[in-house]
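Of the protein chains in this complex, one is absent; all others appear in place.
First chain written, first letter: the chains are A and B, and each begins at residue 1.
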Amino acid sequence: MAKNTKITWSKRLDDYGRRHPVQMLLLVLFVTIFLTVPALLYNSQGTVVLYQAF
Amino acid sequence: MDEIREQAQEVFHDVFGDTDLVLRDDMTADDVDGWDSTAHINLIVALEKHFGVKFAMAEISRMKDEDQNVGGLLQLIAKKLGRSG
Partner (left out) sequence: MSVTSVEFIFLLLVCGAFFFQLPGRRSRLAAFSVANALVLALLIPNLASLAALSVFLLSGYGVAMLLARRPSSLLLTGYLAALVATFLVLKRYEFIGLVLPMSLIQHPIDIIGLSYMLFRQIHFLVDAMQGQIEGGTLPAYLNYQLNLFGILSGPIQRFQDFHEFWQTPQPLLKDRHELLKAILRINLGVLKLAAIGAMCFYAYDVSSSTLEQVARGFIVEMPMSRKLIYFAIMFYALPAHMYFNFSGYCDIVIGGALLLGIRMPENFDQPYLARNMIDYWNRFHRSLSHWIRDYIFMPLYKSAVERTPTLAEPLSILFMFVALFLAGVWHGSTLNWVAFGMLNGIGVATAKLWELLIVRARGRQGLKTYMKSSGVRLAAIAVNLNFACLTYLFFPTDMARTFRILNAMVGGSWPS
């Protein structure tokens, strides 16, 4: 099976998160509350242009 | 297994035009100059002809994964020939 294993999603984030678990938790909370929620509200249609073509 | 390795090494020499190439179990495509997708198929066809075996498409594509190496390829050939590794 072609595993596509060559890419590791964000090695630096992995390394940082393991050394600073509290900061990692705060980062996730920050992105969720201050960035993701506004993004969801900004594009409340949630339009995925790509799959509409299929 | 040594016999398979020796014969496979000859095939590698022919396909890659490098008689100094010495096969190691941990060798990967990145370690051999010119081992790209087309050379990979050339190698597969040459190995199939030499050993009289057939590889499935999934086996051929799996060999290019980064966790695969020459050792795995030799073991697959041995398995197809019905010999233990």
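Heads up, the rule we're going with is that a residue touches a chain if its C-beta (ideal position, glycine included) is under 8 Å from a C-beta of that chain, and two chains touch if they have at least 3 such contacts.
Please read all numbers here as calculations on a predicted model, not as lab measurements.
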Check your understanding: The chain left out here touches which displayed chains?
Key -> A, B
Check your understanding: When the complex is taken as a whole, what residues of subunit B touch the one chain not shown?
Key -> 33-34, 37-38, 41-42, 44-45, 56-61
Review point. Residues of subunit A in contact with the chain that isn't shown?
Key: 1-4, 6-7, 9-10, 13-14, 17-18, 21, 24-25, 27-28, 31-32, 35-36, 38-40, 42-43, 45-51, 53-54
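Just so we're on the same page, only the chains that are shown with their structure count from here on.
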Check your understanding: With chain centres defined as C-alpha means, what is the inter-centre distance between subunit A and subunit B in Å?
Key -> 39
